[in-house]
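Of the protein chains in this complex, one is absent; all others appear in place.
Labels run A, B and C following the written order; every chain starts at residue 1.
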Amino acid sequence: MISLQNDYSEGAHPRILALLTQTNLEQSAGYGEDAYCLQAASHIQQHLNAPQAAIHFVSGGTQSNTVIIKSVLRPHEAVIAAQSGHIAVHETGAIEATGHKVITMPVANSGKLTPEAVMTAVKTHTDEHMVKPRMVYISQTTEIGSVYSVAELRALRACCDDLGLYLHIDGARLGAALAANSELSLAIMAEVADVFYIGGTKNGALLGEAIVIVNPDLQADFRYGMKQHGALLAKGRILGLQFVGLFAEQVFFECAHHAHEQAMALADGLRDLGCGFLTAPQSNQIFPILPNAVISALQQKFTFYHWQDIHDSDSAVRLVTSWATEPANIKEFLRVTAELLRK
Amino acid sequence: MISLQNDYSEGAHPRILALLTQTNLEQSAGYGEDAYCLQAASHIQQHLNAPQAAIHFVSGGTQSNTVIIKSVLRPHEAVIAAQSGHIAVHETGAIEATGHKVITMPVANSGKLTPEAVMTAVKTHTDEHMVKPRMVYISQTTEIGSVYSVAELRALRACCDDLGLYLHIDGARLGAALAANSELSLAIMAEVADVFYIGGTKNGALLGEAIVIVNPDLQADFRYGMKQHGALLAKGRILGLQFVGLFAEQVFFECAHHAHEQAMALADGLRDLGCGFLTAPQSNQIFPILPNAVISALQQKFTFYHWQDIHDSDSAVRLVTSWATEPANIKEFLRVTAELLRK
Amino acid sequence: MISLQNDYSEGAHPRILALLTQTNLEQSAGYGEDAYCLQAASHIQQHLNAPQAAIHFVSGGTQSNTVIIKSVLRPHEAVIAAQSGHIAVHETGAIEATGHKVITMPVANSGKLTPEAVMTAVKTHTDEHMVKPRMVYISQTTEIGSVYSVAELRALRACCDDLGLYLHIDGARLGAALAANSELSLAIMAEVADVFYIGGTKNGALLGEAIVIVNPDLQADFRYGMKQHGALLAKGRILGLQFVGLFAEQVFFECAHHAHEQAMALADGLRDLGCGFLTAPQSNQIFPILPNAVISALQQKFTFYHWQDIHDSDSAVRLVTSWATEPANIKEFLRVTAELLRK
Partner (left out) sequence: MISLQNDYSEGAHPRILALLTQTNLEQSAGYGEDAYCLQAASHIQQHLNAPQAAIHFVSGGTQSNTVIIKSVLRPHEAVIAAQSGHIAVHETGAIEATGHKVITMPVANSGKLTPEAVMTAVKTHTDEHMVKPRMVYISQTTEIGSVYSVAELRALRACCDDLGLYLHIDGARLGAALAANSELSLAIMAEVADVFYIGGTKNGALLGEAIVIVNPDLQADFRYGMKQHGALLAKGRILGLQFVGLFAEQVFFECAHHAHEQAMALADGLRDLGCGFLTAPQSNQIFPILPNAVISALQQKFTFYHWQDIHDSDSAVRLVTSWATEPANIKEFLRVTAELLRK
């Protein structure tokens, strides 16, 4: 079976694994106070144009979102997210478990939260009988693979400034976004966000996300929140070291571009076969629409998610590429699909 | 500098790292539903004599304690711990952050919680104006390296049965306990505990703890609690795989015995030099008492924790050995100490 | 100014106040363990046909909902509510503050949650990456004054049974519902609900709600949850005593019928004047649609909420009656409205 199911099916990029192996017997300080964590932070820093930013490493995305939101909000404050937002749907109530409501707003097909939706959320929360919106959460790329443009990000930033809101960007797939739109950069993220994280797990690392706290008001005592949430690893250096690999050696960008190219090749090939898409392919998650019979046949050889029924005979599926996707597998997928569609 | 500061200074045991490397490009299911997690659970299972036990893998100790306690207790229920217990002191209020009080009881020099202390805690919590004690937490080895004997564990179990309490054992250093006392075993732990965890981070793994839920009443929906707390890694297989290495290949026991032998060699050597100890050396953490001048001189070459002032001129220090401690370094420590004491 | 703004503008029904005065200097046990609390529970019990039910008294509605939901759910479990549900909108995230997600479902104009909506909520929460729906919350009367019929309640009960869900009914305005539909009764509530509360604050008491836990599985240690949440009043008897008044002396039903009659008189009068309504008037909250100019003029003499713009020139307002609403004020409201509409 060939997996196009997600971008975390394999282990780490070989250069990352090599780094772990080379340094394995070095003795270092625990809990993220080692030299590699410092070095990784410094490499990331060079991309940010935000010398005041604080950088911390944790092991996963849910942990990132939870520690950040819990650290920033007071008990009665809430975070605004798209109805399809990861924190709203797929984190088993992690944010609510820290006491905070996630205010969900409907989004159009784009999967993107708009300034208008944010404004509506704020306007409809008028007094102390309701929670107080205080933070906006978006995912870049979104849960359906769409990418906020620089203009869209700046518009959200302006909206947050107007309304006194913080902006947090979930970058579990930030690499994919950067690969998809060359106007985007880590510096743009640091410009628009109060806090964001750079996903390593889905882009070349075994595990690990780098949290970037741009706004100095949100930096105090962050390590306390990490420790309290079980997010300070004893061997913290294994996170720092992976980010050294990702950013000192550019593995992060290489991985993301590889995944992007494979996804675009897949999308182009499917388009040539006459496929439509649920949403325009933009990044490493694409959503082609195929006849159900073709889908069933494909599932004999490939694993991927059935996403949504379109009508009786067709469905949209989700295909995901990663740093490890082999071009031969993309070709094979297209070949088999072409054959099935011909029948 | 040579570190005797803790047992998480290095990376993973080379055989563990080799496994990660060998399997790196395999594609597998995410979030702990892969074949390696299953396989690791099955290997651990063989040690337990508790076929009903459920086994889950998470990335660290604070996370283990938090997810377990949060999953077991109702909101008004509390956990009883030694005043020096890890959850009471060194987890930044992680248990309280989930809403539960940690009832702390004084312990004697042994660092061990006794049935008498547990009974006192229960007797002094009499009605609904106070929290309701519902779980006992102990660490094996304890925070000061002492080891509960089989008889002590069974006495605590009997006490918990009498009082309607669950028993949770924090096994961050469970390997060290097993190496220290040959009567102990994982089967004994499964016999006495409702739930416990087996620490990988401090005994050969890069990261990872195996949670063993022996009591079927406590097993339902545990993965929900893990996910909610950010403890389900996307690449969950890297935890499973490490425990395959630790238990299929016996690395766990080898690592623990190596650390134990180094600690005993160190203790014997210091005893021969006339040193006293704060507590009798039992496992891989030992607490020799040395003149302050000697300690300062040692710190030029070795890193370790100053533990406690004994009187004006002497202090107890903490020396910790690990699977990676080189015998040569122990000898060097003894040589330098001997030289300093002679002055 | 005459208030039709809500049903808590005045103090207590005079017979309730008389009871408080008569018994003022008696000495009694604290924290709800006095004779009046027992007596009140026994009077309520006689209406229930559920001898196993446990009854507790607390000071308000948010407190009732919070203590109940927190006591029933495990950390990863969630409660399903209408998008307009009180716990979803107007309790400042009280439920989320205890760690639980409120899953909101759209409702039609009726303001009522349907079994279909409940089923959809359950079907879309499929695994441990999402919260687990475990309780259904409805309000009787709803937030817009509509009343669940016996058939609707039984259908929700059946749906909950099928899906393994608990049913909690917020009865802040339960009196109004009973007055509106003679098929309803406290016994019907006890038949369909696992837990519900009977609102005193909005129906004749100074403050106080009676929580009825019908399902024995949910009764254990409930007073612990009350105390932890600050819901056990030192002078708990003032709650018990008021419910003695409400139920021993039938004040509860009298109050509710008075409020209902005033609301119906108001609705009939407005209908006679040609007014339409946002939703059909059913209970003590009605939502007539009036020209904005008329509304502004009415607000010189009466206080009430502007509810919703209908179109440029008209709006729906909310008019609420209570046990204390004077018929003369209803007549005056109709007289003034008639006059304004004639202009």
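Just so we're on the same page, a residue touches a chain if its C-beta (ideal position, glycine included) is under 8 Å from a C-beta of that chain, and two chains touch if they have at least 3 such contacts.
Because the structure is a prediction, the values reported are computed rather than measured.
Counting contacts over the entire complex, the absent chain touches A, B, C. Across A:K202, A:K227 or A:R318, the residue that sits in touch with the chain not pictured is A:K227.
Per the touch definition above, the residue from B:H43, B:H76 or B:K112 contacting the chain not shown is B:H76.
Touching the chain that is not shown, out of A:S84, A:T98 or A:Q242: A:T98 (per the contact rule at the top).
Touching the missing chain, out of C:A12, C:I55 or C:I103, is residue C:A12.
Mapped onto chain B, contacts with the missing chain fall at residues 75-76, 78, 89-93, 96-102, 104, 128-131.
Seen from chain A, the chain kept out of the figure touches residues 31, 70-71, 74-76, 98-99, 128-129, 131-132, 221, 223-228, 232.
Against the chain not displayed here, chain C makes contact via residues 1-3, 6, 8-12, 14, 17, 20-21, 23-30, 59-64, 66, 91-94, 97-98, 201-202, 206-207, 224, 227-235, 238, 324.
We adopt the following convention: only the chains that are shown with their structure count from here on.
Separating the centre of chain B from that of chain C, both taken as means of CA atoms, is a distance of 51 Å.
Taking each chain's centre as the mean of its C-alpha atoms, chain A lies 43 Å from chain C. Chain A and chain B have Cα centroids separated by 34 Å.
Counting partner chains per residue, chain B has residues 98, 224, 227-228, 232 touching two or more of them.
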